[in-house]
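Removed from the display is one protein chain of the complex; every other protein chain stays in position.
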Amino acid sequence: MKIKKVENRLAFFILTLALFLLNINYLNISTILIGSLIAYLFIMLFEKTKIYQFKIVKIILTIFSLLFLPIYLNKITYYISDNILREYSTISISLTLIITIFILGNKGYHTIIKVLLLALYFIIFFFILGFLTNLLYLDGNNITTTIFFSNNLFLESIYYSILIIYPYFLIYPTTNTKFKFYDLAFSSFYQIITYIVIISILGTTLTSLYKYPFITIFKKVNLIGFIERIEIIFSLNYLFCFYFLLLFSYYNIKSNLSLIIKKDKNLTITLIFITFIIFIISTIIQ
Amino acid sequence: MTYLEKIKKESNNADDYIYKEIKIGNNLINTINIETITSSEDINNFILKRISILENLESDNLKDFLLNFLPATTTEELTNYEKLKNKLLNGYTILIINNKYILAIETRRDLTRGVAEADYEKSIMGPKDAFIEHYNTNLGLIRRRIKDINLHIKTKELGVHTKTKIGVLYINGICKMDLVNKIVKKLDKINIDGIIDNNYLKTYLNESKSLFPTLKGTERPDLASEALLEGKVLIIADNSPEVLIVPTFFIDFFHTSDDYYQKPLNVTFIRLIRLLAFIIAIFLPALYVALTTHNPDSMPINLLLSFQSQRMSVPFPAFVEAILMIIAFEILRESDIRIPSSMGTAISILGGLVLGDAAVVAGIVSPIMIIVVAISAISGLLIQSIEAINSIRWYRFLVIILASIFGFYGIFLGVILILINLSDTKSEDKDYLYPFAPINLNEQKDGFVKVNTKGAKLRNPILSNNKVRGN
Partner (left out) sequence: MKKIIIIFILIFITGCDSYIELNDLAIINALGIEKVDNTYKIYAGTVQMLDEESLMPEIEVYQVEGTSLNQIIDNLSLALNKKIYLSHLDLLLLNDSIKDKELEEIINFFLNNNETREDFLVINTNDINKTLEKMKFQEINELVKNNKRETSKTIYTTMYDVIKNYYDKKSIYIPAINIKETITLNGLKEYKNNKYKDIKSDDVIYINYYLNNIDTYKLSFSCSNQTNKYLYLNILKGITTTLNKEILVANEIKVITNDCNYSKDEINKIFNDNLKNKLNKLTKKKITINNTIRGTYEN
């Protein structure tokens, strides 16, 4: 059974959304727009020169993934610990997370995409549901012109463009899919709308105070006096998106590992070793 | 040794082997038949009556005469002793002419019940007949529905001691031939003592390690004919009232034959309820355990206070309570199947009292736990196939254990593990979750949501190359 191109594009959407939400404190609408343009130019350049066929690019990408994975495992563990399991030690949370990633990542790209698609049916349903419940709490007075300006426009735009180029490399060249403009346009558009909704419910001061404002907007929902405290469903929803981010990054390491470590033996032992090191590093990072 | 003496020796002079000698002139005809599986009426009518009015003929002519003129359509000439044994044990009458020629005539006795109503796959509308244990009747019920000369059969005899007759059916032109060849190859490798029932074949045809079944056994001929028209393969076995459908997808367990006899919009509602019941059956006890132990902040305060007051008298933690109630319910359900109907009512009252009132009043369980476990258990019974219901039990246990350790994060881990398990299964090298995991929007018109397709929906592209018509 072949994987269609549409399914790869959906994976790209989820990965960029996950990266956006984890870095929302540094971003702004103008950084999103400028950063997307920069990213699009670079991606067109990479596609024309077919840069992925060179070995050195794959090695750089694998090393980047090896650095990326502990940092984001740490971030996601703290996300779980802040929102879902409050009094739990973070070690057991990150241990179970990395074990499931290890199991699923070793099964092959086909299975990974199938799990993503099955989860997507529920993720998209809850996105629509969340959007509809948020619409009742919008407040137009909160949108001011400050959401368009920021202090370090240039640096933040470069940072945002990296957050798009990295998922591009994880998905498109490995499956020989052509990158189209509307993938990037759709994901940036959705992110801008999410940002505007968050600002219009909370206001700029509260958005900068909270670490996960996309969860705080659900704490305000109180319909009919009975539908309240629903933020846990949506935090699990976003947790799925974050999980797939880690998963694709791990799969990248696994598939390109033979270029770095030149052995003919079975690579699972080295993979276990690497996941263990990633886990240890992620617990040490502050 | 003559054939007769060989048989007498090998069968150790068994009581029900009947031997008769008939002398016609210089020729000697010996008849052998096993009384318990042949019908003596047929023997008398078709063979002995004819033979008794014969004149004196040469032995060669006698054989040709009997081969051509006995009033039975299944007269055969056999060539060696193995075939003689085979036919004899299958219910044929053997005629040995002058110890030279062997003839076999079918005179089987019908030892099965008549075509009856379906036992566990009930439906409101549509035909109500079901398969029985007789191979020919089952095949006949299918052939009545598919009157096509392209309905091909490949027969085999499997099992060293049982020599069960197994037929592989497919419609030539719709089905893909490599699927059929693969199945036949797998069946060829079987080398066991006996095949008592069709379901013994499942372990050989089934290669995945997942908990969910990849083969479906059905007892209704209308379901079997629909499966043939989609491009699937049927396996019929003698002495088995179930017919296997290969390959089966996950979505097939949520379809019943009733769905094709009603309006599409109403059917959508029912199928979505089945999906909801499936999810409730797996996750509801785990959700309750997670809510009351690790994450009480997801409940409104009135519910929290109500749960708190109910749990005050219970000595066990929530996790132990849930497992106890589930085990008690499973025991009750198993006993319900085995108990004879004469003792049924008293035991069911006892079970209801134990689980219902008495446990709550005695202070062992809280009433909300009984409601949760009862709803989850009843929702699990909504699926028609017994194997799928049994596979839900393990998932339910896994998710409860994870939820009691990790709370809502444990439910997330449970979902991921279940999805990994489901996505990894392949049914005859085709993805188990076909219209959903590799997406095919056209096939999803008959998935969980049924869309009114005017005319015919195209055929399933992974089961057949011929896409033009459909249902």
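First chain written, first letter: the chains are A and B, and each begins at residue 1.
Keep in mind that, in the parts below, a residue touches a chain if its C-beta (ideal position, glycine included) is under 8 Å from a C-beta of that chain, and two chains touch if they have at least 3 such contacts.
The structure presented is a predicted model; accordingly, all values stated were derived computationally and were not measured.
Checked against the full complex, the candidates B:7, B:70, B:318 or B:392 give a single residue touching the omitted chain, namely B:318.
Among the residues B:11, B:98, B:199 or B:293, only B:293 touches the chain that is left out of the figure.
Contact with the chain that does not appear here is found for just one residue of B:91, B:217, B:380 or B:407, B:407. Among B:39, B:206 or B:310, the one in contact with the hidden chain is B:310. Against the chain not displayed here, chain A makes contact via residues 82, 85-89, 91-92, 95-96, 99, 103, 141, 202-203, 205-206, 209, 219-220, 222. Residues 209, 292-294, 296-297, 301, 304-312, 317-318, 401-402, 404-407 are the ones on chain B that touch the missing chain.
Methods note: only the chains that are shown with their structure count from here on.
Note: centroid distance chain A to chain B, computed from Cα atoms, is 45 Å. Touching chain A in their complex are the following residues of chain B: 294-295, 297-300, 406-409, 411-413, 416-417, 419-420, 422-424, 430-431, 433, 436-439, 462.
Across the complex, chain A meets chain B through its residues 1-4, 6-7, 80, 84-85, 88, 93, 96, 100, 103-104, 107, 111, 113-115, 117-119, 121, 226, 228-230, 232, 236, 239-240, 243.
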